[in-house]
Every structure is written in C-alpha cells, then in structure tokens.
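Handing you this structure, nothing more for now.
A single protein chain has been omitted from the complex, and every remaining protein chain is retained in its original position.
A and B are the chain letters, set down in written order, and residue numbers restart from 1 in every chain.
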Amino acid sequence: MSTLPEAATGHTVSESLKVSSTPASGANPSLPAESEEVAFDIRNFSMWYGQRQALMDVTIRIPARKVTAIIGPSGCGKSTFLRALNRMHELTPGTRLEGSLRHYGADLYGPGVEAVAIRRRVGMVFQKSNPFPTMSIAENVLVGLRLNGVRDKKVLQARLEESLHMAALWEEVKDVLHRPGTSLSGGQQQRLCIARSLAVQPQTLLMDEPCSALDPLATAKIEELIQTLRERYTVVIVTHNMQQAARCSDRTAFFYMGRLIEFDNTRNIFTSPGNPQTEAYVSGRFG
Amino acid sequence: MTESPYLPTPRFARWRKMKSSAATAILVVCALAVIAPLFLVIYFLLSSGFSSLDWNFFTQLPKPTGEVGGGMANAIAGTIILLAMATVVGVPFGIFGGIYLAEYGSDRANNWIRFAADVLNGVPSIVWGMVVYLMLVVPFKTFSAYAGGVALGLMMVPLVMRTTEEVLILVPQSYREAALALGVARWKMIVVIVVRTALKGIATGVIVALARIAGETAPLLFTALGNTFWSTNLKQPISALPLQIFAYAISPYDDWHRQAWAGALVLVALILALNITVRVLSRDRNKTD
Partner (left out) sequence: MPSTTQALPAPGSRGPDIAFKWVAVLAAAMIVVLIVLVGWQLYYGSRLSLAKYGVGFLWSSEWDPVADKYGALPFIFGTLVSSLIALLIAVPLGVATALFLTELAPIRVRQPIIMAIEMLAAVPSVIFGLWGIFVLIPWLRDHLFIWLKRYLGFLPLFQGPIYGVSMLAAGIIIAIMILPIITSISREILRSVPNLQREAAYALGATRWEVLKIAVLSYARRGLFGAAILGLGRAMGETMAVTMVIGNRPQISASLFAPGYTLASVVANEFTEATTELYLSSLFEIGLVLLAVAILVNVAAQVLLKSMTGSGPIKVN
C-alpha cells in the first residue's frame, strides 16, 4: 500500500485527488476471484507514442466471459489500452511498449507471435461502423472466414445465419443479404460489423465506443445485444457514457491520465468507489 | 503454460503470410521499374550529349546538310522567343479567366468553365498546330513565329487559368471586405489587394505552364516550322530546340545525332531550371504529403 508516485510524469495531482490507500496500479487485488478464469492477464503494461507516455504501469486481470467496461475522461488512455489488446496500435508508427500482456495464458507479444493470428481470436468493433462498401451484407459477414480459408458452403451459410442472429440483425436482413453492406442504417451497419467480427468465432470482442455515433434507439439495441454476448464471449467495451457502463457491464475499470485508477465490480464502482478520483468522475464532477 | 495458439503453425496461415510478403516485394519492384526510365534517359543524355556542349554549340548556326560541326544558337534563341510570345498570348487570358472564376463567377458558370478547361487540356497538342495553321498560316501564306507563339500560348490558357483560380481562392475573404469597406473600387481591390497577395502563386503557375510547353514539338511543326538560319523576324519561320532535335534525330547523319543529344540536354536543363524556380518560389507554401 504505497502512495501513488506523484511527479512521475512531471505533472502535479491536485490535493483533493491524491490517493493514499490503493496499490500503485489501482486494481482491486481481489478481482478476479481465484475461481474465475482470466481472459487478459496484464502486468506493468506501459505504452509510448514517440516521447509521450500514454499508458503507465497498468496491471489488471480482466475476467473471461464477462463484460468489462473501461471508463474515463477523454485522453485518459482507454482507447489506447483497448487497441493494445489486439495489437492494433502497431498500425501507428512510433509506438513502444513494456510489460506483459497475456490472453488466456498466451503471451500476445511473445517472440514469433503474429498479430494476424491474434486478431482472429480478439476481434474489434469500431466507433464508426465500417462495412466494406463493395461487398454485400453476406460477403461482409463472411469475409473473415473466407480469408482464413473456409470454403465449405454449408459451414459458411451456417455461420452467416448464426452471426447475424447473435447480432440481432437476421430478421431485418435475411431477405436482402445481397444488398451492399452500406445500404443499411447506421445502427444496422454497426450490428453488421459486430456480426462480421463474431463470424470468425473469436474468444474476445473489443468494442471502442460502439454506440457513440448512434441514436438512442440503436444504442439500446446494441446494449441489449451486448447482454446476450456475455457467457459466450469476453467483452471489453470502452465507453464515455457512464450510464451505459453501469447498465451493461459486470466489471468496470476507471482510467485517468494513462493510469488504471480503480477496477472493481461495476456495482461498487458506481455506488461506493474506493478511490476519491473515481468518485469524482462517476459523480460527474469532472470529465 | 501451454504452447501459444498464436504461433503460426497452420500451413494455410503460412501461405497467407507468404502471399503478403510476395505482394510487398512485387510492389517494391514495380516502384523501381517506374523510376528506372528516368535514370536511363538522364544517363544517356549526359553521356551522349554533354561532350558536345561547347562554345560552338551555343553560338553557331547549323551547317548545311551533311557537313560536320555547327551549333544550335538559332534554336535556343527561337525557343526563348517563342516562350516569350506564348506568355504574351496565354498569360493575360489565363489570369483574367482565373480572376473571373475566383471573383465573379457563379457556381454554375464556373462548373462549366472548369469542365471546358479540362476538355481543352485533353486536346492533343498536334491538333493545336493544325488549328493555328488554318488561322494564322494559311491566311498570311507563311509559316511564322507568330503562329508558333500563338499555338503555344493557347495551350497555356487552361493551365494558367486553373492555377490562378486556385491561388486567388486562397486569399482570405476578409482582405476583400476590408478593401471594399474603405470605399475602394472593386476592380482596384482585385488588382491591388487580391492579385498582389497571390502574385507569387500566379507566377508559379505561369512558370509551370511554361515548363510544360517548352518541350512541345507537335504544335510547332506546321506553325513555326523551323529554320536553319538565324532569324528573329516574327513573321518568318523560326527555329526552336524541340524542332531541331526532332529534325536531327530522324536524319541519317551521325554528327546531327550527336548534336540532337546536346540539344536535348540543353532543353532538359531549361525545363529543369524552370522547375527549380517553381520550387524555390513555393518554398514557404505548405507541402502536402
């Protein structure tokens, strides 16, 4: 139980937010419970964009087959963190990292490990839906499978239906599967992207503010969808909407200025957070 | 810890990876293939032409057919004269056209005019030669430097117009409003404020257009025609570097071939000088990419 190191990055933390009683990484060490399976075992993880340090010494164990929400003010590093979970940050030149990151026990950054293989098991849905415009709805859903060499028409058809069902989109598109992916509404497109990610049967699904570009009705549909994904998939969702985190997730992690401040059951985070910074954020005093 | 499921053991994954690496390699090779001709051309220009660049070359006139020696003084002078005439013809039209697009034109009219400018850009250069032939050579019954200058100048118009428009649009609207609010006449505002501000950009556009037409041969074939003697009479045929290079290159004489290379080197140097001027002038403009 040590004091949060203060001037590590050269900025001062105001007095009212000084932390005194939680471990440096801010994670509740009792979570996940020993009996729970761990999806992501992350220790002392730090990341730099060039000279700027975006993530500082994050240690967290994200449970499997539960929904974990990541919240925090803009610029706190939550998207950066999410993208590190499937090595999407490697698309930006000049990034550097330290620490260890394991997914179901396997080191994601180990020698010889390929990003391509990782992303089949850790899928991602983006803030703005991005179906491929030159492909039909069906082709969009199946593109991941086809890339991996699946040719059997029966298998493809089965997965197509299964994924669209899971994305709660089947009823709406079953008669127009040949239409271009971009002919759907915004909310439908996002569900299409979810179906596309699910079709390759990943173990984990990462979602980067998936509803921020959608209207409330479409958002509600996607939140419903997230509930049904639990128990089958590990879901990690970044959101700036605290009510959404409170509604949808089992665990919540609060990030601030590149650090993990607190990680606990969602209920605790929103009703009785242990950390004053967390409390300040969830009660709307800043962010 | 069990063996990592992310290590690429499946054969198919390796095949995909190989395809990707092979594709990358092919793309690199293609990029090299694309710039290779440039180096080949430069190499031969220098090796075949440089040694012929002596004082004689720049000061003497072509010798009679088959005789060795002589130079391209008239061609160099001719090119400069033609470029000057092209500027006189093409720049006023181009700049005023650009002023219209930027300061007066309605959206609809502008779309049509820009479309027309693009069409004009796609007209093959030899067609320009044929048109000016009918307009200026036939009625006066003589090939002339005028005709050549007009042909080149007309080719410049769409280019200068587009670049002028682009540059004028960049001048902030607040300058115009400030001038008008002072009670300055609109035409004065345009000339003194807007054009003055954009002058460097306009000059750049003109030089770019000049670099484009400096190497044009086809429009000159039946307008300026070419001349083996020294002539600065604008009503007579006049020589030009591209014309001379062409005539020498297709001739059967080795000495003329040698001079063609030298002439080509001078022409390329001229165009390079123009391009460098453009770069120097636009140095403080933001670079894209």
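What we mean here is this: a residue touches a chain if its C-beta (ideal position, glycine included) is under 8 Å from a C-beta of that chain, and two chains touch if they have at least 3 such contacts.
Remember, it's a predicted structure, so these values are computed and weren't measured experimentally.
For the chain left off this view, which of B:G66, B:P92 or B:P172 is in contact with it?
Considering all chains, including the one not shown, the answer is B:P92.
Which one touches the absent chain: B:M135, B:I169, B:A203 or B:L281?
B:M135
By the contact definition given up top, give the residues of subunit B that touch the hidden chain.
16-17, 19-20, 22-24, 26-28, 30-31, 33-35, 37-38, 40-41, 44-45, 48, 92-97, 99-101, 103-105, 109, 112-113, 115-131, 133-135, 154, 157-159, 161-163, 180-188, 190-191, 208, 211-212, 214-218, 221-222, 225, 242, 245-246, 249-250, 257, 260-261, 264, 267-268, 271-272, 275, 289
Which residue numbers on subunit A touch the omitted chain?
86, 88, 91, 116-120, 123-124, 126, 128, 130-135, 143-144, 147-148, 193, 196-197, 200
Note that in this section only the chains that are shown with their structure count from here on.
List the centre-to-centre spacing of subunit A and subunit B in whole Å, with centres computed as mean CA coordinates.
Taking the mean C-alpha position of each chain, the two centres sit 54 Å apart.
Spell out the part of subunit B that touches subunit A in their complex, as residue ranges.
1-2, 4-8, 12-13, 16-17
Going by the contact rule at the top, pick out the subunit A residues touching subunit B in the complex.
Checking each residue of subunit A against subunit B gives 105-108, 110, 112-114, 116-118, 121, 147-149.
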